[in-house]
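Every protein chain except one is present and positioned as in the full complex.
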Amino acid sequence: MVDGFRPKTLQEALEIRLKTDCLPIAGGTDLMVQKARGFALKPDFDKPLLFIGHLPELNKISIEKDQIHIGAGVLLTDLLNSDKIPEIFKEAVCLMASPPSRNLASVGGNICNASPAGDTLPHLYAVDTQLVLKSAKGERKVPIDQFITGPKRTDLVKDELLTKIIIPNRIFGVNYYRKVGQRKGMSLTKAAFQGMADIEQGKLTDVRIAFGSVAPTIVRSREIEKTMIGKSVEEIKEEIPEILAKYAPLIRPIDDARSSAAYRKKVCLRLLEDFLRKMSKEK
Amino acid sequence: MKIEFILNNEPQTIDVHPARRLLDILREDFKLTSVKEGCGEGECGACVVLMNGKAVNSCLVPAGNIVGKSIVTLESFKETKRYQMIESCFLEAGSVQCGFCTPGIVMATESLLSENPHPTDKEIKEALSGNLCRCTGYNMIFKGIHLAAERGQGLW
Partner (left out) sequence: MKDSISKPIQRVDGPAKISGEAKYLDDMHFENRLYAKTLRSERAKARIKSIRRPELPDGFFIVDKNDVPGVNRMRTVVSDHPIFAEDSVEYIGQPILLVVGPERETIYDILTHIVIDYEDIEPLVTLEDAEAKSTVFTDYHYDKGNPAKAFAEAATIIEDEFRTGYQEHVYLEPQGMAAEYRDGTMFVYGSMQCPFYAEGALTEALSWDAKQIRVIQTVTGGAFGGKEEFPSLTACQVAVASLKTKRPVILIYDRDEDIICSTKRHPSIVRYKAALNEENDVIALDIDALLDAGAYNGLSPVVLQRAIFSATGVYNFPHLNVRGRNFMTNKVPSGAYRGFGAPQTIFGTEMLMHNIAEKLDLDPLNYKMRHMLKRGDATCTGGQIRDIVKLPEIIDKVIAMSDYRKKYKSGEKYSGVGISLFLHGCGFTGNGEQMIKGKIILKKSGETVILKVSSTEMGQGAETVLRKIVAYSLDISLEQVKYESVDTGLIPDSGPTVASRTTMIVGGLLRQASLELKDRWDAAEDVEVSKSYKHPDFLEWDNDTFKGDAYPVYSWGANVVEVAIDPVTYEIDVKKIWAVYDVGMPIDETTLIGQMQGGIAQGIGWATIEVMETDHGRLLQKNLTDYKVPTSMDAPPIDCEFISQPYEFGPFGAKCAGELPFVGAPPAAAAAVSHALKIPITSIPLTPENLMEMDSHEN
């Protein structure tokens, strides 16, 4: 049995994926920890590894008209160093893990790991990210909120690889991101809030709101966002209690080793309120 | 899996399981004991080495990912002028106590200064945020790095 494959091209990788039940690995910062067995022991993977982090096809960032195309293998550090990536997304990325881990970890890995606490996810959900999945047989595009189906579960088919992440090439007028961690550096997320909005002539023309780490998957409601579009900032300010009440049942955190459900829920609603107040001060 | 890579400026070829940790390859196969294991889960930075010039947690790197890469540990870095500057500044500033975090911090410092020779205090803090130190409280480490950046004109 082969322990691992190191294909030279994406095509070669997809052909291996078609023929063999293998585990794709890019940076390995999640997988190497999940399968770790202790001091001086190698992690125990029960399938051959398919190394994909080095594939050139997965490592580009490009602007295609009104879209930004990000290769799934692009490192978190490279997102931070790229002038093509919106600042508000970088705010989330620069708080992830630590610099030595960001020098290894890929954005595609964070998505496919599909942790409820995945730090790239609130922003990617908020901007209606499209994911490109390729197999030797073809290609499909899936919205991120359909790709991630539950905690650590995705729609990835056995012969597929995530190859590209497509986000819109635009900047919002109002940008707000907060990660509440266990401490200031190298921390998992207790609760995360992403809020973005556009306001024209005192009226809300676009708003995106997403919460991380407080439900099995990222919390976002296009229905609630729609009810806010077209309203004036004064109306929004008055409706803050109702908006909070609408989001409250969607925020369903748990108690765990890092935080309590009660705190996580309260802090999400407080961050939402803070964002709405900030937004309602704009013109 | 046959793995070809460059280690401390010398080409190497090894045949190991592709999931074998870079940390163990360095410590056990090449006896480079400057690289330490503090936690095995990428949460302490004691295992930090340079991979293509950038700080990485060697406990998280599988062998399959070092193909064609250049890995540098303190064993070769300590022969450089940059190291001499870091060493003398760390000694003056009191940046070392028990020393276990120190090799990882030296490599993280080199990674920082080679990319940003004049970091602000904020940038130093952020660059070091993946290296735990339990002895010093960090301020004397920041001071050592700051001194090295100040005095190391032309080195980085």
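For clarity, chains are labelled A and B in written order, and residue numbers in each chain start from 1.
Convention: contacts are C-beta pairs under 8 Å (C-beta built on N, C-alpha and C of every residue); 3 or more make two chains touch, one makes a residue touch a chain.
Keep in mind it's a predicted model, so treat the numbers as computed, not measured.
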item: Option from B:Asn65, B:Ser111 or B:Asn131 whose C-beta touches the chain left out; value: B:Asn131
item: Which of A:Arg37, A:Arg222 or A:Lys281 contacts the chain that the document leaves out; value: A:Arg37
item: Residue numbers in subunit A that touch the chain omitted from display; value: 33, 37-41, 98, 178, 180, 182-188, 257-260, 262-263, 266-267, 270-271, 274
item: Subunit B residues that touch the omitted chain in the full complex; value: 27, 33-41, 43-44, 46, 73-75, 78, 83, 86-87, 90-94, 96-103, 106, 124-126, 128-142
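Heads up, the rule we're going with is that only the chains that are shown with their structure count from here on.
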item: Between subunit A and subunit B, centroid-to-centroid distance (C-alpha), Å; value: 29
item: Touching residues (chain side subunit B, partner subunit A) in the complex; value: 1, 17-21, 24, 27-28, 37, 40-43, 45, 48, 51, 54-57, 59-62, 64-65, 67-68, 108, 111, 125-127, 129-132
item: Subunit B contact footprint on subunit A (complex, rising order); value: 3-4, 6, 25, 27-29, 32-33, 35-36, 38-40, 42-45, 49, 51, 53-54, 77, 94, 97-101, 103-104, 185-186
